[in-house]
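The complex appears here without one of its protein chains, the remainder shown in place.
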Amino acid sequence: MRRILAILPIIISTTGCIDKPWNNPNPTAKAGEIVYYSSFSLRPKHLDPARSYSTDEGLFVDQIYEPPLQYHYLKRPYELIPLTLESMPRETYLDANGKVLPSTAATDSIAYTRYTLTLKKGIQYQPHPAFAKNEDGQYLYHFDSEHEGRQYTTLYDFEETGTKQLTARDYVYQIKRMADPKNLSPIKSLLETYIVEFSDLNKQIKFSRENLKDKNSWIDLEDFNIAGLNIVNDYTYEITINGLYPQFKYWLAMRFFSPLPKEADRFYHNPGFKKKNISLDWYPVGTAAFMLTKNDPNSEMVLERNPNFHEERFPSVSESSKFYRFSEKKLPFIDKAIFRLEKEALPLFTKFSQGYYDRSGETHANIGSHSFDQVFSFGADGIELTPDMQEKNIQLEQDEKPAIYYTGFNMLDPVVGGYDEKSRKLRQAISIAYNDQEYVDIFANGQGKEAHSPIPPGIPGYQEGVKGYNPIVFDWEQDRPIRKSIDYAKELLAKAGYPNGRDEKTGKPLVLYIDMSASSSSSTPILDWKRKQFEKIGIQLEFRITDYNRFKEKVRQGNTQIFSWGWLADYPDPENFLFLLYGPNSSAKCACDSVNNTNYDNPEFNALYEKIKVMENSPKRLKLIEKMVEISRIDAPWIFGYTPQEFYLNNQWVSNNKRHGVAGNLLKYTHIDPEIREKNQMKYNQPNIAPLIAGTGLFFALIIPAATAYRRRQKETI
Amino acid sequence: MKPVILWSDLLIFILIVFISLFLRGMAKNPQVRTKWKQVFSKKLGVSTFIIVCAYVFIAFIDSLHFQKALPNIDQHITETRYETKLTSVLDLALGEMNTNIERTYSYPFSLKSYSKSMLKDDSGNLYRDFERLNHAGTHIDNDKNYVSDIIWQSAVSIFFGLFLSLFIIGLHKIWLIRSNGQNHNVYNYIPWNTAYITLTCVVILVAWMLHVGNLYHILGTDMSGNDVLYKTLKGIRTGVLIGTLATLIMLPIAILLGISAGYFKGWIDDGVQYLYTTLSSIPSILLIAASVLLFDVYINNNQQLFELGIEKADARFLALCFILGVTSWATLCRLLRAETLKISQLDYVQAAHAFGVGHARIILRHILPNVGHIILITFILDFSMLILAEAVLSYIGIGVDPSMASWGNMINLARSELAREPTIWWTLAGAFTFMFTLVLAANLFSDLVQDAFDPRTANGGHHD
Partner (left out) sequence: MLSYIIRRTLYAIPILIGVNILTFVLFFVINSPDDMARAHLGDKYITEEDIDNWKIQKGYDKPLFINSSESGFDKFSETIFFNNSLKLFVFDFGQADDGRNITADIKQRMWPSLAFALPNFIVGLVINICVALLVIMFRGTKLDQTAVAIFVSLLSISYLFYIIVGQYFFAKTWKLVPISGYLPSEPWKFLILPILIGVISGIGQGARLYRTFFLEEAGKDYARTARAKGVTEIQLLFKHILPNALIPILTGVVVVIPILFMGALVMESFFGIPGLGSYMLDAIRSQDFAIVRSMVFIGSVLYIIGLILTDISYTWADPRVRLS
């Protein structure tokens, strides 16, 4: 015992100060390499730009592929700039006979719009085996039988790589890939309405697939040609769309319009490769600043700097800007980005606050209620960082995602739907009772803004203050919108034919059904809360819970009564929100891939939408939009819900944290200071060894009496 | 009021009838009586039995469901309308605990909310502070006196509980003396004093929870402001039901197959053995997961069958019990088979054969009574195992419906609550305490039962 006691101080003195934290979960980096550590929470299902749609996939896809246009990193309101193009695409208006019209032509005389895109020269793809050739100029790894490629199990087994120059062909090839039914592109049916003859292309490809023995094998899409897509020369191509659609230029900044070389498509269709996961969904090939060098969605995804990346510089800013030290510096600033799988927010946040993740999140701030109190406190002027976080010099960055979470009524439903005064009053009454601000306070920690219209902040048409409040649900008092009283809502409900929540004719209690996609117990409090909102005005609420996919299907079939939904902007234009309420977009009615889930169909609203759709932003357009918003408030097909306004946290050694509402390709701007990081990781992670010592002590304290007792027992006689 | 019987309620009623019949049947057998005597002559046996009974009682009264009638709004409508919400007798007993809903979290016994929110003072100015709870300590004049009020109210309820339990004990004493008069000290082996003390503790605790729990939130409130004590008490039904129904549902099949395999041997034996080896070779968690998921698919495709959320939750719950039964059924079947094999070799069974007694009669008269202890032991042993399993299954997302109050769901939620600053420990503590008490009592009781009934003290099953 005495000896043990003598050892203890030595343990304490030697472990009291350590040279490396014990709890570092990150792999050690090579010396001199600037590594960015972050996380991803959902394993990306599709990395193929024709199929990938979600923001979680965008975290990788957008760093690898380059569509023709991108958004300016710093400018607000959002502005499109060329990415691989020489200049912005040229728009030409054509009449029904294909004759060029002047740019001042009347809207209804325009039958087609042609976009002409001219690429920069000399842009190279990342090194990739699909481009590798032998001395004779033959592709090394384009196989015709499974046998030839049997020795390769991952993309990184190929000895040789090559590169090639980016051409207009690659862009057109990718657009054609979206017409291929095999690729299951989510925007296929949308493109069919816009790009001229795109549906013909789909039919042609489908037809030739049906004649193939293996329906999934490669076909050369260059053999198919339609009027809507035209390759002028190596660096120029044209897209022709039906009619006028000014928002189409935003589409050109989406990943669906990235280039895809035919060589790569051919390579990934080598017989037997699909079975080995060697596919485009798995190993992207692009021209952007980064390339995927490790794809292990079970634990980590690694992006590394593309050695062939063309020159791109940080936007030029003035001396007064906090970005000045990066102005016109060459991108990217980091060599490597390691994204580790974190399925749960709790360990993720802990690792962030221990300094092991540079940011609290990529596509989600991950400041759930569990960590909120550790980060924020409420000071004199609203929300502020806790002293602990201030001491760590944590950088806050508010998200700008133009998004809205709403609760929709199915307008085809006999109870909550309809356009007569009574059903309108019922929806309005519920809108008043359903207090989204409280929802935000409880479940989003106040990080959200109550919505007063379908258009969220950051999008033209959004209005702040007294001009933008919803007079159906709120009163304007003391310079702020105040929610109308529950008594008023009850009054509306009585007028709607349900005094005290009972049907005035039959006396039956009014029971409404809400469809949700929650299955875990973590959603229980949310269910409780929703029930409480309806109970306020005496309506009883029942839940119909299914998994997410079935929920979506039900909503789209118009098989629901009330449901919660959200919309994240594809591009910063009000049309991208108002089309959610445009009658012909009703998904139940057209039985097609559509976005109007409430099946709201108001002729006046529809007519206005058709007008604003083909207009560029102007005061006149905003006026019409204002009118549309007003109609939607009175009809109340949505409880407008809220816009999320999350704060992302960044450790002090990370710069260029500014978030962009729409663009996803921000990793190239990220800047890290590894020395500060190392120093602080040491500081944050001094282990507390007292419990260890106490544990050991306790163990010995138990051993010794046991030993004496044993000795005593040994001497006992039986 | 309109009584409503859910399928699980019906099963629990059947279960109670079944258990009483079973116990009566066993009580006829003097051998079995000595064994029960052995269990109940121990202090531990008596007090754990009372605790388990208290839980079962709460589960039982929580299974008596009805719909409250709504007030009539119009004289012309004569038909009475009912709430869609189900209320149970337990809800009635708990008074306002169910409806005392706050905005969000609050500490146990607290008068104020857990976190600050925007408040308006008398002159309309906004400020941030802890909001006063709407349903905690509203009966006191001055919030400063609330500690003394809690002590006072506790004292009142404890006193009342004591009084009540003394009353019960008194009644029981009288009954005991009377029955002793007729029948010579049959129940004298029971350590009555221990029983009385346990009973008093339980009654006092219940009285305290009922009284003080209606004035304050004893275990605080959860994220959406519900009383945690209420949720924990509601979780008892789920726990007890899953612990009993899962075994019960498969019991007839296990008995039928196990005994016929051991009795008839031959191809029946081969078939039954094949069946349970196949079933037990599938990893049970995967079997459960797959079945629950498929049941979800079924529910999703047949929404019209389940008008109310609670019916759906109940159906899912029964499906879960059923599938848990399927996975644990094999063990019982194997044990029964082995025991029947042994018994059917015994002389008196052989003799019965020789006399030409029918199979059914032999099984009913000779075999079934002699395997009763195996059924009993399995039933009791599985009880606590299943309650613990429920928590894990709920974590995985294949447990009971999230809308059903269950300890598993609570523990699952508590995980992220524990990380908050300051820590929200009370939901975890509530679920943990209630679950731990039940499982511990059940485990201790099952140990005693096993010691008494199992001819071998060890419980390692024989392998075949």
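Order of writing sets the chain letters: A and B. Residues in each chain are counted from 1.
Rule of thumb we're sticking to: contacts are C-beta pairs under 8 Å (C-beta built on N, C-alpha and C of every residue); 3 or more make two chains touch, one makes a residue touch a chain.
These figures come from a predicted structure and were not determined experimentally.
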item	value
Which displayed chains the unshown chain touches	A, B
Omitted-chain contact residue, chosen from B:94, B:202, B:261 or B:428	B:428
Contact with the hidden chain (one of A:167, A:407, A:594 or A:632)	A:594
Chain A residues touching the omitted chain (full complex)	21-25, 27, 43, 45, 53, 153, 181-182, 184, 186, 215-216, 275-277, 279, 281-282, 296, 298-299, 340-344, 347, 350-351, 354, 356, 547-550, 552-553, 556, 587, 591-594, 685-689, 691-692, 706, 709-710, 713-714, 718
Chain not shown, touching residues in chain B	274, 277-278, 280-283, 285-287, 289-291, 293-294, 297-298, 301, 384, 388, 391-392, 395-398, 407-408, 411-412, 414-415, 418-419, 428, 432, 435-436, 439-440, 443-444, 447, 456-461, 463
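Keep in mind that, in the parts below, only the chains that are shown with their structure count from here on.
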item	value
List of chain A residues in touch with chain B within their complex	345-346, 349-350, 368-374, 378, 438, 441-443, 478, 499-500, 502, 504, 506-509, 511, 518-529, 532, 540, 542-547, 550
Contact set on chain B toward chain A in their complex	70, 72-74, 77, 79, 81-85, 101, 103-104, 115-117, 124, 128, 222-226, 296, 300, 303, 308-309, 312, 394, 397, 399, 401-403, 406, 408-410, 412-413, 415-417, 419-422
